[in-house]
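Note that one protein chain of the assembly has been removed; the remaining protein chains are unaltered in position.
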Amino acid sequence: MRRLSAFNTAALVLGIGFLYLPIIILVIYSFNASRLVAVWGGWSTRWYAALVQDEPLLQAASISFRIAFIAALVATFLGTLAAVALIRFGRFRGRLPFAAMIYAPLVMPEVITGLSMLLLFVAVSIDRGFWTIVIAHTTMATCFVAVIIQSRLVDFDVSLEEAAMDLGASPARTLLLVTLPLIFPAIAASWMLAFTLSLDDLVIASFTTGPGATTLPIRIYSEVRLGVSPEMNAVCSIVVAVVGIAVIAASILTKLNAARGAPVQVQP
Amino acid sequence: MASTTTIPGFAKRGFAPWTDRNSQPLLRIEAISKRFGDFAAVDQLSLDVFQGEFFALLGPSGCGKTTLLRLIAGFEHPSSGRILLDGVDLAPVPPHRRPVNMMFQTYALFPHLTVEGNVAFGLKQEGLPKAEIATRVADMLALVKLETFGLRKPHQLSGGQRQRVALARSLVKRPRVLLLDEPMAALDKKLRGETQFELMDLQRSLGLTFVIVTHDQSEAMTVADRIAVMDRGRLMQVGPPAEIYEQPDSRWVADFIGSVNLLEGRVGEAGDTIEGTPFGRIRVGAKVAAEPHATVWVAVRPEKIRLARCEAGAEQRADTENSAVATVVDVGYLGDLSLFKLRTESGVPLQAAIANTGPLTARGIGWNEKVWLSFAPEATIVLTR
Partner (left out) sequence: MKPQPQRSRLAGIVVWLPYAWLIAFFLLPFLIVLKISLSQSAIAQPPYTPVFDLAAGWSGLRSFFAGLSLDNYVFLGSDPLYVLSYMKSLQIAAFSTLLLLLIGYPIAYAITRTPRHVQAVLAVLVILPFWTSFLIRIYAWMNILQHDGPLNQLLLALHIVREPPAWLSTNTAVYIGIVYSYLPFMVLPLYAALERLDESLLEAAADLGCPRWRTFWTITLPLSAPGVVAGSLLCFIPIVGEFVIPDLLGGSQTAMIGQAIWSEFFANKDWPTAAAVAVVLVCLLVTPIVIFQHQTMRGMELD
């Protein structure tokens, strides 16, 4: 039953269209020469030109990227360890609370995690700023990484690790030579996810930020509260373009790796 | 209880180290048990495997044969008992340090390495010099006839080719024992037949010891020097294929290997007949090692039963031993032989198998015909359990 019914086709078209239409409109209006949304003033890139001169904005972008890069790195590391512990270590003591702490941040409202982290930093007198945001983002992203790596490990063919050990590789060398190379696409994907989550976060960053650590979302938010502005349209379009290219590139790379990444199937 | 009949005539190619009282086994399994909760996958099993043997573990699914293999490889730890290799207890040795290698049922080839990379993997772990690794890998690939495939990745190979890479990868380390877990399960029938003979040749020429796990009887009978038949974690019988087939020591083994007709009766006074079977009195080939009036079972293989059409004839005498009149209830034509389902006048169901030696056009025995069936006393097997 592989032919799409009319209902299904409509659902797909409407659904995907609904997801993309606002973004497309946003991008179109970023090229609107007129400042007013109601008036179409012709195509223009003046708002993009204005961006380049906007120092605080560029500063904020730089800070966001640096935070995201570091947080993603640490989160990928911790999250992978957590996933390995959950899937491969059987029922160790403290596993249930460990798992609970991994899954809770996935759904916890951001105002709560943001507030709680801020109160922590205040209670132990850590100056808030760049590094507190990094810590907060790392904590949040670790859980997403753990979930992704976990689902990859569940599908992973254990006999490959057994074969490696059978051929003389110690458990540590097996992890390095066999397991990690084969789950690498999942690790790369979760790094990207952690990066995006950090880059995009507003609420947690707002709570845990300090002087001199204004991130891009915080900056955008403060502008946007006052209403729609074409410069913001331009900023957003750029971000959309960058992320879009990155994701498409990543999925193409994943496709190319698919054959070597998947365990070899044997049909009985 | 394992049988250790020592009739040398049963051994293939005259190779029977288990009959030599002075030879030490290469692999000794002592009262091994493996329990998962209440369930005993392997139950107090003891076994000896000798250097140079092609040893088969045969049994139905769930009998514990794969668990036993994994215990030897070190991927499972025994609940009790010991495994000794060259007299050394393997218990403290982790799998990556055992001089034992395994060929996995799914082959477990590393998808991210080339064929050469896969075969060289084990040698790299030993820390051998690059030049030596390269030579040994090349030799091994030539041995399994994959010389030109060195740079391919597993997903670019056929099932049979992947199997040979898996074999090469294990063999190149020259293990003391090579364990094979249903190595031919994924191959089609023709390829399976060819591979069986290739494996036997390889084993003999390299002088290695193989332990193979299979659920396929004909495979075990073809390749093995000795077969260990297992059921539900226990060893039922160990011996060369011919011995297992011609001299099963229990009804279970007789029934599991090939097909068999089983008739229950009691040992006669003189010890050379079995009385009171559904077939009447049966004369057996040798004196039965059991007390008169003891309950025993007579096993007769279908191919040992002779059939003749019921025409008035000299051979058909009412008082001939081991014979009866029967009706053909069903015929199965298998090309090389025909299987007959028979029912005697007294209602006993029997199976017979006759080779189709004549041309098709010659009139064979058909449905509902009355036939005269008989079997020689020497063709009977008396089972006491």
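Think of it as A and B in the order they're written, each chain with its own count starting at 1.
Definition applied: a residue touches a chain if its C-beta (ideal position, glycine included) is under 8 Å from a C-beta of that chain, and two chains touch if they have at least 3 such contacts.
None of these values were measured; they are calculated from a predicted model.
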| item | value |
| --- | --- |
| Selected residue (touches chain absent from view) among B:Arg21, B:His77 or B:Lys189 | B:His77 |
| Touch with the omitted chain, as defined above, among A:Leu86, A:Ile133, A:Val178 or A:Ala213 | A:Leu86 |
| Contacting the left-out chain in the complete assembly, out of A:Ala33, A:Ala188 or A:Val240 | A:Val240 |
| Interface with the unshown chain - residue positions in chain A | 1-2, 4-5, 7-9, 11-12, 15-16, 18-20, 22-23, 25-26, 29, 36-38, 78-79, 81-82, 84-87, 89, 92, 94, 98-113, 115-117, 119-120, 122-123, 135-136, 138-139, 142, 146-147, 150-151, 154, 171-172, 193, 196, 199-200, 202-203, 206-207, 217, 220-221, 224-225, 227-228, 232-233, 236, 239-240, 243-244, 246-248, 251, 255 |
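What we mean here is this: only the chains that are shown with their structure count from here on.
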| item | value |
| --- | --- |
| Chain A partner contacts - residues on chain B that touch it in the complex | 73, 75, 94-97, 100-102, 104-112, 121-122, 125-126, 153-155, 159, 162, 169-170, 173, 185-186 |
| Chain A residues touching chain B - in the complex, by the definition given at the top | 157, 159-160, 162-171, 173-174, 177-178, 181-182, 259-264, 266-268 |
